[in-house]
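A single protein chain has been removed from this complex, and every other one stays in its place.
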Amino acid sequence: MSAEVLALDVVAPAVSGFIQGSVYGLLGLGLVLLYKSNRIFNFAQAEFGGVAAFVWIFFDTGRGVLPNLPTPVAVLLGILAAVLVALLTERLVVRPLFNAPKITVVVATAGVLLLLIAVEGFLYGGEAGSFPAIFSGDAVNSGAIRVTNQGVAIVVVLAVLSILAALFFSRSPFGTAILAVSQEATAARLVGISVERISALTWGIAGFLAGVAGILLAGTIGLAAPGSLTGLALVPAFTAAVFGGVTSLPGALVGGIVIGIIESEAQALIPKENLPGAGKVALFVALLLVLLVRPAGLLGKET
Amino acid sequence: MSVLEVRDLSIRFGGLQALQAVSLEVNEFEIVGLIGPNGAGKTTAFNCITGFYTPHDGAVTYRGKDVTKTAPHVKARMGFGRTFQNVGMVKGATALENLKTAQHAKAGYDVMSGLLGVGKTRRGEREMTVRAEAILDLLGLAQLRDKRVGGLSYGTLKLLELGCALATDPDILLLDEPTSGMGPEESDELGDRLLVLRREFGLTMLVIEHHVPLVLRVCDHVYVLNFGRMLAQGTPLEVQSHPDVIAAYLGGEAPEALAAASAERRDDRERSA
Partner (left out) sequence: MVAVDTAATPVARPHAVDLALRWVPRLAVLGLLGYLLLVRMPADEKYAPIYADAAIYAIVGLSLNIVTGYTGQLSLGHNGFFGIGAFAAAYSLTVQHVPFAVTFVLAGLSGAVFALVMGMVALRITGLYLALITLVFGLTLEDSLFEVSWLTNAGAGQPANRPEWLFSETRFFYFCLAFLVVAVYLDFVLLRTKTGRALLALKENERVAEAFGINVTAFKLFAFVLSGTLAGVAGALYAYRIGIVTASGLGFNLALTFVLLTVVGGLGSRLGVVLGGLLFASLDFVLHDTWVHNVNDFVFAFQNAPQFAVGFIGALGLILTIVRYPGGIGQQIRPLTRLLVGGQRSLHADDGGPAAVEGSNVRA
């Protein structure tokens, strides 16, 4: 294999997989947090990001009756919307089901997902549009390998957020409280931590992470159709979380990048004529193997 | 000839030796007691015998056949009827349905003809209902026929559970604390019932029991477990006066015994989850 072919077929997908995987990692981080605090899977996680992306684009373009706002403000509003939706989900759907079987709560989050897609559809009108990249231009462009500024921004945001998350969970009282609740809810209640408030806070953080991820990913894929974020990123985000054992925060980030690269390489190396949707198949196989062989995940310790 | 023979049974949970070279024998038509302080490993022994746990060492023989690694549902079909310490029934279903569920292996029709709903199925269903009602009558529970099991009192549940074990058409009955949740009078009555069941159905029984008067009255032979080891055996009277047994019961709530009990219970919960 010549160097150029190698660069084109192997390195280029690895680079784009790394970038895409960073977004999966951000979403996976939120999934892990919610699993730690509520012991559930949130099927609406990727669509929280979808809501952020749609709100951002509506304000950015001044759609309908909305004012046309500067991009940074619109982005901020988008992330706020994601946080708000996450908080509402916690308050109206998850909290009333605190003592319900976990499966019931999971189906309910799937309902929230459908609701969000429907709301996006109402607002957008059903025809597909497009999301602009927030950061235009290329950082690297050597023919075979191209890295956009948006891609660089994604990786930088992931790095910054993961450092912040690490600090938050090791230093801040709220962060340690979240971890305490996730380990032993009853004991945490006994020492005066409000499990309800911690739950709300966790959902807020998960919404924020999803909002950031959603806006960044939307700018990368361009296509704006209701539910497209879920279609693109939900399964990889879950796979990322499971890779790390659903309870490990760094595991989710690393898992996200690994998953991103696996998906991207499979898509690039296996011709569509032989196996359509090779990326998805690779994800399915990876998830199945992890669950069958090492249910605690590759980096997971606690269960 | 012995119906059930257990040789040198050993099992560990993590670092805890739950059973250490436990041996016992149950002969035809005998009622054998298995007693011991909490956490002694009685239920663990039951779970090894009925196939829910696979022992690390030792053998379980049923009528001359090695059944150490036989799956629980296969053992149930061979004639092992059992009850559980914390009541094993389908709580959402009625007493009648539970008794019919317990007759699964004896339904007289297979799954496919069951789905087609042919005459054989109807006959089988009718026979199962008749048998279930006969068992309810036998235990004096006829009025509970269509009551949901979940709402019944604990003592009634234990009795009904015994009925379910009977409905599996067992050869040997393994009863885990059949009198828990019953008052002294009810316990006495249960003792009579066990004797009647042995006579009427030719049953052999292994019984875990705390209620000493019952053990004295119905058991032909008694084994005493302590800390996973067989401490003593003999007739009820011999065992009752055995110095080791008295010592074990007086010190029965020693810290080690409690630790063993909680480890066993945790393991139970994990497996039933």
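Chains here go by letter, A and B, matching the order in which they are written, and residues are numbered from 1 within each.
What we mean here is this: contacts are C-beta pairs under 8 Å (C-beta built on N, C-alpha and C of every residue); 3 or more make two chains touch, one makes a residue touch a chain.
All figures in this text were calculated on a predicted structure; none of them were measured in a lab.
Novice: Which residue, A:P132, A:G204 or A:G231, contacts the hidden chain when the whole complex is considered?
Specialist: A:G231
Novice: Would you mind spotting which of A:L8, A:L69, A:L87 or A:L123 touches the chain that isn't drawn?
Specialist: Among A:L8, A:L69, A:L87 or A:L123, only A:L123 touches the chain that is not shown.
Novice: Which of B:S2, B:T61, B:T121 or B:Q240 sits in contact with the chain that's absent?
Specialist: Only one listed residue reaches the unshown chain, and that is B:T121.
Novice: Just to verify: which one of B:H56, B:K69, B:H104 or B:R126 makes contact with the chain not shown?
Specialist: B:H104
Novice: Tell me which stretches of chain B touch the chain missing from the display.
Specialist: 50-52, 71-73, 76-77, 81-82, 84, 88-94, 96-97, 100-105, 107, 109, 111, 114-117, 121, 125, 146-151, 164-165, 168, 271-273
Novice: Which residues does chain A use to touch the chain missing from this display?
Specialist: 39-41, 43, 63-65, 92-93, 96-97, 100-104, 106-108, 110-115, 117-127, 226-227, 230-231, 235, 238-239, 242, 273, 275-278, 280-281, 283-284, 287-288, 291-292, 295
Criterion: only the chains that are shown with their structure count from here on.
Novice: So what's the Cα centroid distance for chain A and chain B, whole Å?
Specialist: The computed centroid separation for chain A versus chain B comes out at 51 Å.
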